[in-house]
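Data block below; observations after.
With one protein chain held back, the other chains of the complex are shown just where they sit.
By letter and in written order, the chains are A and B; residue numbering begins at 1 in each of them.
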Amino acid sequence: MAYEALDFYDIDSLLTDEERMVRDMVRDWVDEKVIPNIEKACRDGVFPDEWRVDLGEMGILGAPLDGYGCPGLSYIAYGLICQELERGDSGVRSFASVQGSLAMYPIWDFGSEEQKNYYLPKMTTGEWIGCFGLTEPDYGSNPGDMITRAEDKGDHYLLNGAKMWITNGTTADLAVVWAKLDGVIRGFIVEKGDPGFTAPEMTGKHSLKASVTSELVFQDCIIPKDRMLPHVKGLKGPFSCLNNARYGISWGAVGAAQSCFSSAREYALSRIQFDHPIASFQLVQNKLAWMLREITKAQLLAYHLGKKKDDGTWIAEQISLAKMNNVDIALEIARMARDIHGANGILDEYPVMRHMANLESVKTYEGTHDIHNLILGRHITGIQAFTREP
Amino acid sequence: MDVTVIAETSGDRLHPVTAQLVGAVVSIGGTPTVLCAGGMGAAEAASISGVAKVISVVGDCFGTFDGGAWAEALNAVTGGDVIIAAASSTGREIAATMAAMRGIPIIQDATNLAPGISVTRPIYSGKAIETSTVTTPCAITLRANAFDAAGGGGSAEVSTVNQSADVAVAVREAIAKASERLDVAEANIIISGGRGMGDPANFSYLNEIADIIGAAVGASRAAVDTWEEIPHDMQVGQTGKTVTPSLYIAVGISGAIQHLAGMRTSKYIVAINKDPDAPIFGVADYGIVATWEDALPALKVELGKL
Partner (left out) sequence: MGIAVLLKQVPDTTAKISVSGGRVDESAVNKWSMSPYDEYALESALQLKESGGGDLVAITCGPSRAAKMLTDAAAVGVDSLLHILVEDISGLDSTQVQSILAAAVAHSGSDIVFCGKQAADTNAGSTGPGVAHLMDASCVTMVSEVVSDGSSLTAMRASSDGNERVAVSAPCVFAFDKGIIELRRPNVRGIMMAKKKVAETLSPADLGVDISVSSVSIIGHNPPPQKPPGQKFEGADSVAAVVGKLRDEANVI
């Protein structure tokens, strides 16, 4: 049966023709290239390079950025792209999020003209892959206290430290690395081949298996002076990137949830037990109805947020709400879907457990669920509850 | 009502569907004149009961197939209120071209005719059935095996006419069919083996049958998981592949839910399994309780006769 995306409140009617065509282009690509191959990619633990080429050719990398060869699409279109990619697999969407929102975006917003002209055109085609180095082994939710540091050595910068949990790291041609220069967080572009830079792959993952996750290790890493991003200082830099990625994730989670819902519904209609399809049992219907309810709410959150992104009236806390809510319900939906599939749900014949495992990572990265809760708590009360400090 | 029947051939012999065309014409009160392009099958056509006469049309243009030239030549040879042909690829093309030349409407792939002329045919790839009336003169092509064939014992007069037309399509090179296996995802007919085949080597029996009817060979998930010789891309029911064959033949497949995905959407399912209680018989249109060792050789013989 061909995939039918749940769209109970007809978000489709709110889209422009262009947005619909972009969504359909990605949807068809996921059907043709990702769905038939994702289980094997997952078993083998690889991100097929062919997908990088296809994503580049479709022209969707760095979707909402304009100029320098970038697509210049609306944020709604960017959201739809993430939704369709993640319907395939969170790892595929992570590749695109990292490339577009975390590697291309900081160069686009904070880089010099030379840097933009040099990096962006090759990144939007997928020829060069980027990654984003913020998180460290001991600094995740608290990036402000990072210990990776840069020293100004006159004719170059010297980088020391390590980053961890970096998507695309091992295969990336460049990394946008956040490090403290004289105690102030700055962004630096590190290229593969820079002396003192290595990016070993992290193995043994139960989640995001069809995605490359790496460490970035800087041991007296020498980078030329022209690699610092001139136009941003402090956490504002990385947080701006994260806001964009989180926005995309709020749509992506909808895609994963839609995939799980679709599979659960189809399974429930075909699985006969006690002479009836399990879709006829009240407890199963209750679960499916809950899924429909949450997916519909999540879609409306994501769509409205996209409109605010497009007209510039958004605030970061609105993005926190959408990311947190949509990923949370997507994970619950994946679990519930697995339950509906019974024992079959643990096989990779069905996508549900893969989505479930992936969403554990998605719930953790780009700001954990708890952190986003506290961001909202601070917004509501004016009092920060992240730390014990006054 | 004078009807021109375009004879259908297979090689240089008359194709059995021609007798069905004649039977259909007679059933609606028509008088059939059979045209044999290039003279092929003329003597056989004359022996079909109900045929008024046979015109054997010989000309240079009939050496290779050029629908436009054949239609032009055949068109010149007879009038008739209605043109009837088989809904094969050549029949459709010749009839459509003759119809355009005469400025008359054509309806293709009819499964039933009634006086009027009322035509019934499948539409939307068989998801609905359309009945319409068409004024005469007109052309209609008929689906194979949908009409009763006229019997034998006829002795119609055969006349030979020389008629050719300019050929615009020049054949440069013939390329024999490559024996590549059809892809399970795209095939119209799939024959699949399950764990009940006993040994992956036994899939060769399925391959032989597939070759006869132009089918793809598939495998159940159980077979793919058990035997590494059965590759993953043969698996039917894989997530994401919309498999909608007209005919699915399941051999040695139990039919438990894991194996049903994808195959469920087949138009017709034939199951061959030695276990009369196998769940597959619950979804099969035609179930045969037999071992594959007994059933497959018989299937090969019967399909070979078609």
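Everything that follows uses one rule, which is that contacts are C-beta pairs under 8 Å (C-beta built on N, C-alpha and C of every residue); 3 or more make two chains touch, one makes a residue touch a chain.
What you see is a predicted model, and the numbers here were worked out from it, not measured in a lab.
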item: Options B:Val3, B:Leu142, B:Ala156 or B:Val270, residue touching the unrepresented chain; value: B:Val270
item: Candidates B:Leu113, B:Ala223, B:Leu260 or B:Leu299 - the one touching the absent chain; value: B:Leu299
item: Chain not shown: contacting residue from A:Leu6, A:Met58 or A:Leu181; value: A:Met58
item: Residue of A:Met25, A:Met202 or A:Leu235 touching the missing chain in the full complex; value: A:Met25
item: Chain B, residues in touch with the chain not shown (by the definition above); value: 10-11, 65-68, 71, 89, 92-93, 96-97, 99-101, 103-109, 111, 118, 122-135, 138, 143, 145-146, 168-178, 186, 189, 213, 242, 244, 246-247, 267-268, 270, 276, 281-291, 294-295, 297-299, 302-303, 306
item: Where the unshown chain meets chain A, residue by residue; value: 1-2, 4, 17-18, 21-22, 25, 28-29, 57-60, 63, 71, 73
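Everything below uses one rule, namely that only the chains that are shown with their structure count from here on.
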item: Distance between the centres, which are taken as Cα means, of chain B and chain A, whole angstrom; value: 51
item: For the chain A and chain B complex, residues of the former touching the latter; value: 1-2, 31, 35-36, 39-40, 270-272, 344, 347, 349-351
item: Residue ranges of chain B in contact with chain A within the complex; value: 221, 232, 237-242, 257-258, 260-261, 264-265
